[in-house]
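The structure that follows is given in the form of structure tokens.
A protein chain is absent from this complex, but the other protein chains hold their places.
Naming follows writing order (A and B), and every chain is counted from residue 1.
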Amino acid sequence: MITLVKRRGSYYFLAVTLATLYLYSQSANITTSVFSIAVTFAMPLALAAMVGIMCERTGIVNIGIEGTLLLSSFVAFYVAIAAKSILIGFVAAMATGVAMSLLLALMSVTWKMDQIIAGTILNILATGLTSFFYIQGNMLPSMFKQKPIPGLSNLPFFGDVLFKHGLLMYLGFVVIITLYYGLFHTPWGLRTRSVGEHPSSADTAGVSVSRMRYVNVAVAGAIGGLCGSYLVLELVGSWNRGFTAGKGFTALALMIFGRWNPMGALAAAMFFGLAQAGANQLMINGTVNIPPQFVGILPYVMTIIVLAISAGKVRPPAAEGQPYEKGQS
Amino acid sequence: MSKLIDEVKDSRRKYDVGSWIVPIIAVLTAMLVASVLMLIQGLDPMLAYKSLFTTAFGSSEGIAATLGKATPLVLSGLAVTLGLRAGLFNIGVQGQLLTGALASAWAGYALSNLPPLVHIALALAFGFFFGALVGAIAGYLKAFRGVHEVITTIMLNSIVMGIVDYLASNPFKEADQALTRTPQILDSVRLPMFGNFPSGFFLAAALAFLMWWILGFTTTGFRFNTVGRNRFAAWYAGISYKKTIFFAMLFSGGIAGLGGAVETLGITYRFEPAFNLGLGFDGITIALLGRVHPVGIIPGAILIGGMRAGAADMQFDAGVAPELVDLLLAMILFFVTAPLISRFFKNSANRSLTGGWGN
Partner (left out) sequence: MSALLEITGVSKQYPGVLANDNISLSVSAGEVVALLGENGAGKSTLLKAVFGLVKPDSGEIKIGGEPIIFGDTAGIISRGVGMVHQHFQLVPVMTVAENIILGDEPKSGLFINMKAARAEIIALSTRYGLEVDPDAVIEDLPVGMQQRVEILKALRKDVKLLILDEPTAVLTPQEIDELLSVVRNLAKSGVGIVLITHKLHEVMAVADRVVVLRGGKLIGTTSPKETDEAGLAQMMVGRSVVLQVNRTEAKRGGVVLEVKGMQVRDDRKILSVKGVDLALHKGEILGIAGVEGNGQREFVEAICGMRHREAGEVIINGVATKNMDPHGAHEAGISHIPEDREKHGLVSSYSIADNLILNQFDQEPFAKGWIRNLAEISKNAIAMVAKFDIRTPSPSNTASSLSGGNKQKVVVARELSEDLPVLIAAQPTRGVDVGSIEFIHNQLLSARDRGAAVLLVSAELDEILSLSDRIAVMSGGKIVAIVDSKGADRNYIGRLMAGLDK
């Protein structure tokens, strides 16, 4: 099973590498720019998928990612304006993400509510709050600027694609890599996964199921805050109603594609980012004329097709969506 | 003996009065919290609510407008209710509704030379059929491929959004217009008014009673309910889980599509992607506010329809943004599902409605 995933992953990697090399040999500039745009498309999706992975690995279904992103990006924007500091905006967004997560944890862990409804409440709450308090015509004091990393940014191709971004992008990569190692190589990760798979095992081994769930969901919220901040403070620079445009839902698909593995989800996000950036490039060139709506729905169509084909083969954490009752093994 | 039989028989018809307390308290609590938010903004909540409710319910024009707004909400709430009864969480009502709205708009402007009643029926049928189609995709994937309906319906919402946007801005676009919208439907296909009141509302309400009867008094309803409550016992009792799931999703989508059609034929008279935003999600709130009871959703739909109808005047009178209604809805949903209220009034029977991405 694991070898299969690895093998499939390496085929994917090989194919992308070969295709990239070919394109690069055809037009170095365009290829590089498509890839670096793809990374900016992919990062928010990947981070949002991390929110999902953190929650689901610990046994909590979170379909409120969209709401978390929406509200935290909103808070990032207006706090940054009010405090005249994007850094404070960023911190406030993280706090908002944590608060949303704690609400989810309260509903699903403590109150043992239906987790899908709990997530829906987050989404509707975020939509309501942001549209009620939205005020038009505000400007950010500044944005997180591009900060090329000395040395690395001079590398051909990779320098432009990976090392000429802003602070939050770099932070995003750090978070994803940390999460990957954390999940599979640390005691915390082992406990998290055991709580998501078989909570009574964890409980009998002295790991507190509800504490693990609370902590992980809260950390996931902070990552959601980072994602919202990245979108508004580094990528776009302005906020309007419905700002996150379903990224939190796409993230669920990426999480499943990536088989609840941070690297898998990152690869899936990169793939979606590339598809989008590539399609944009083709349209700019006038090479093809695909209606932009069809490019937009591509990720969702692919998700459904992949799920329909692979249903039964992708295996979510076993205890997902179920409240844990002590003493019922 | 016969008295006892009647008593047992009636118990299923009786709708527990106690269960009304929770929704009412949820609405009042939400309004209370919202007034705090308004006070923080320096606004007058009493004035806002007064304006909101006088506009919505204070005159027969107001009530007509309210019922107009409530019509698609009843159908959207019914669609969610039907799904929940069969153990499905149809988050895709939004997409199914949009599909139905566009399909009926097309039938309303592109088909002509039909007798009005036939044309109306046909346009409604278009809405139902295409909504059902979208629902059936999710139903098929759930029943026969084991893909969780929450994830597929979320994806289908986005897909439908893209497709209707494309259709309304290309093949079905009104000629010589900057806006992304279809031409107006023919006058003959507009839903008639009963005096002051929109006939669509009565159609929706009739459908709610029909669904109540089907769920409570027919073998089909028994199948839906049994699968929703215990799929293993359903299997044991000879009820096909797959077939039931598939048809529940199909009809849920169809009802949602009908909601879109009624909106198009009764209120907007054309399709514009931005028209119907949020109706599907309101349906979730309404279904839960009505305690997942087909007739129980009608008051909730009227209340929310009234809020939507009165929101503009509230902004004019009290300076409160009409989006207050969205906020109220979110809080109503929270309070109506949060066990902290229910626990006071009911022995907490918080059955999980869904569970993970598995089956």
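Criterion: contacts are C-beta pairs under 8 Å (C-beta built on N, C-alpha and C of every residue); 3 or more make two chains touch, one makes a residue touch a chain.
Source: prediction; values computed, not measured.
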Per the whole complex, from A:S10, A:S27, A:T110 or A:T186 the residue touching the absent chain is A:T186
The one of A:T58, A:S194, A:S229 or A:Q293 in touch with the missing chain is A:S194
The listed residue (A:E66, A:D203, A:E234 or A:E320) that touches the chain absent from the view is A:D203
Hidden partner sits against subunit B at residues 1, 4-9, 11-12, 217-222, 225-226, 229-230, 232-239, 349, 351
Had the left-out chain been drawn, it would touch subunit A at residues 181, 185-187, 190-191, 193-194, 197-198, 200-208, 315, 318, 326-327, 329
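Quick note on the criterion: only the chains that are shown with their structure count from here on.
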Within the complex, subunit B is touched by subunit A residues 61, 63, 107, 111-118, 120-121, 123-125, 127-129, 131-132, 134, 246, 249-250, 252-253, 256, 291, 293-294, 296-297, 300-301, 303-304, 307-308, 311-312, 316, 320-323
Subunit B residues touching subunit A in their complex are 37, 89, 91, 137, 141, 145-147, 150-152, 154-159, 161-163, 165-166, 169-170, 278, 281, 284-285, 288, 321, 323-324, 326-331, 333-334, 337-340, 350, 352-358
